[in-house]
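Sharing a structure here in structure tokens format.
Here the complex is missing a single protein chain, while all its other protein chains stay put.
And then subunit A:
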């Protein structure tokens, strides 16, 4: 669906992103993590052709949707008119649009103006318009930034169902490990414009952590890694003896990310 080879993006004389090789298959959901300014959004913008780049980006479709970090539509009319105008259709006579509006619980917001929507409602309105076009490749750039916990959880839940039903290829940039855990098939970690890791979260966990890990006091920097199943009992007994609060994980993205970023983080 998307193949990148020898990608290089520069702002002035500074190279801000290099990706030697990256292949994304149809139906895969890729979560991109990294610090602010690491090159995540630059990668998305390169794929969209919004920034100049060297190298090759082959996109195997023209049905591309993009949800940007911030949303803005005109405030001179109601949301219903904005949606109908931009999609060139009418809600009451368009079953697909009607269903999407119901799916995202957006009915009561149709008569409002865009400026009166909350952050989550703005994201849902954009998603309705994006998904109406049934993109085969969808870019989501920090889609839940600024959303409260409940709105974020509700949005992820809705999207999970939708992506499963439609087999959409998704590339999502996020700061939230929970989003990747809930949605992504593969995790891509970018740091200082370089790809640090790209694989299935489970495989990355095995590669960087081991069999399992015990997170102490809910702090991923205080972790006991376990390499074999047999070692788990011993570790648990030890932790119980020490009276620590701990939790066991075999898939924590946050832990994988922290481990990979060790030694890469400045300051």
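One rule holds in what follows: a contact is a pair of C-beta atoms (placed from the backbone, for glycine too) under 8 Å apart; a residue touches a chain by one contact, two chains touch by 3 or more; residues count from 1.
Rule of thumb we're sticking to: contacts and distances are computed from a predicted model.
Participant: Identify the UniProt protein name of the omitted chain, choosing among "ABC transporter permease", "Isoquinoline 1-oxidoreductase beta subunit", "Heme lyase CcmF/NrfE family subunit" or "Carbon monoxide dehydrogenase".
Facilitator: Of the names offered in "ABC transporter permease", "Isoquinoline 1-oxidoreductase beta subunit", "Heme lyase CcmF/NrfE family subunit" or "Carbon monoxide dehydrogenase", the absent chain's UniProt record gives "ABC transporter permease".
Participant: Touching the absent chain in the whole complex: find that residue among A:68, A:110, A:182 or A:261.
Facilitator: Answering carefully, the residue with contact to the hidden chain is A:68.
Participant: Tell me which residue among A:16, A:48 or A:154 touches the hidden chain in the full complex.
Facilitator: Touching the chain that is not displayed is residue A:48.
Participant: Touching the missing chain, which residues of subunit A?
Facilitator: 48-52, 59, 62-66, 68, 70-77, 81-82, 84-90, 126, 129-130, 133
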